[in-house]
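Only a single protein chain was left out; the remaining protein chains are all shown in position.
Up next is chain A:
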């Protein structure tokens, strides 16, 4: 067997605050890292999935005889072969069929599975599955889905999937007092996570009738909650191991090939590998919800906002996935980090036959942020006030009551952060002598003609960890023993390293808490308790918190062996404050193994009131400020982002290198949404399911960044840290679009901004 994860024996060096390089870094750069797509076991079969070409159709009949008769084909399965429950889904909304039952509700919906000796044989067998279709007109109008009761239902659950209002004060009364009123309708296209490692995994049938699953996923225990019942297996019969994950960004929170591969393995009694190709990957996971957002703000001429009247419409596609929580985020963070006394927000998530949408980095807050930041610029212009100043006038700070009534009890120096962003030195003026500096780059669309520079700002507020009453705890098991004469800690969690650098952070925490050098990381699997999802910027907080707690417990057990009450661990020694060094850890531990498992829970949150949206629904909120500088070729509508500067408060830097990577990456993903990334859909059909036409930023598109990282501790969080991966994804998009507006004078109400939006044709 190849490609299965091994114990990481050298996960960097140093403790909390150091910046050790990542153990997977060199391997990834040199192409040696084992991703889930590299999994291999002798005798394995290859699985393939037949997907719907239609966004909405009835399946009159399926005939698999011919496919099954192909030499080398070992199984062809449909929904009739699902051993257990035939639907799965996140949370409690099990509305997604494992395989389509009588109808399809989106293009790419899985219908049948094939296992064959060779992937090409499997692929060709798919073409021999005969389906008689009754093609129906797709339901793709999100607005009608939300508001027109006569619009047909997409699935059993009625529209809207969720409507979440937020009500504060009296918008009608405030409207009469407003001296300046601005309004706008904003749109966000469908963004894809575009992770580079496609969905893949290996299912190996086990002697006990269960299955061993090796998959690239974000949250093994939540996968298991769905996989088990669908396979008709208890969770103990499913051994799940995380394999090499090539990026996630929310796109692996829903199941992809897990149940399918396991079904094929259980049917054939052979290991089955499944790997999606790039095209299939675009249909194999949910995307970011597209949004249409109507905003109206009223203010005094001094710039002080009196009210916000907001409607946010999110299209979730055919199945629920994470739509309910995405709507919750869009509602609670609908006006962002601003003090607005009178607020009316209505956020809706609907079912349509458009591509299914769910979790993606920023999770409902990204869409709203583009709208509310665009509104801040609009208001600034209407009041004749500088865009930074208008944000400072209305900025939230520690003690501010958000629209949900939740009080920001941790430090939030937003006005100061904006000032910092503004006063950072600006990049040098355009050097047009090298065309690579210009919009279009080496494609040589300009030598400087038509190029104008613009500057814009964006601020985003993101909830960290799960919200609305969810107890998304994490579990860590830490053992300490002497190996080869050296005290060694083994850290075991189910938390998914998806490329963010979590294993390095886990080791740093163990070193700091146990005062030792050698830490090894066990592969993530389900032989330890739930770690929650690698999403919501939460793993350093939650699994970091769990590792810290488990280490503390191990430390206590060690100290119990000595008759002192003022002990600490440092440099491999047990040190008493009064008596100095007492012994080495190795001496005290001897041949024993101390093992402790701890769960870490964040401060509980409440739900949002169904009518008013009020509630302490978030456990932590994190802020990022961006300043973007762009050069725009106004005649051709091409954009070169010259510089992105970010000011982010992370509470405490655990690993600066990884942190900077998160801010760079989040900013790049926001840049993609601003100027190029969109899944283009017509009548429910995706028109660009490839990296040829779904463009993501290259190194020629992503500019150098200036980072200012603040450390205002959150006293509730481990080490005072704040989750950091998502906030920059929110704020970079509106900052870049604001800069393009500054350069062009155009309104630009939709992202991604396309060349024809700038040229007007």
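FYI, a contact is a pair of C-beta atoms (placed from the backbone, for glycine too) under 8 Å apart; a residue touches a chain by one contact, two chains touch by 3 or more; residues count from 1.
Convention: contacts and distances are computed from a predicted model.
> Just by its UniProt name, which of "CO/xanthine dehydrogenase FAD-binding subunit", "Indolepyruvate ferredoxin oxidoreductase beta subunit", "Tetrathionate reductase subunit TtrA" or "Potassium-transporting ATPase KdpC subunit" is the chain not shown in this complex?
Per the UniProt record, that chain is "CO/xanthine dehydrogenase FAD-binding subunit".
> Hey, which of A:32, A:148, A:431 or A:449 is the one touching the hidden chain?
A:449
> Touch as defined at the start, partner being the missing chain; which of A:413, A:440 or A:607 qualifies?
Here the residue in touch with the unshown chain is A:440.
> Which of A:8, A:638, A:668 or A:737 touches the chain that is not shown?
Missing-chain contact among the listed residues: A:638.
> Residues on chain A that touch the omitted chain in the whole complex?
Contacting residues on chain A, toward the hidden partner: 123, 277, 279, 439-447, 449-450, 635-638, 640, 675-676, 680, 687-688, 692-693, 695, 697-701, 754-756, 759, 761.
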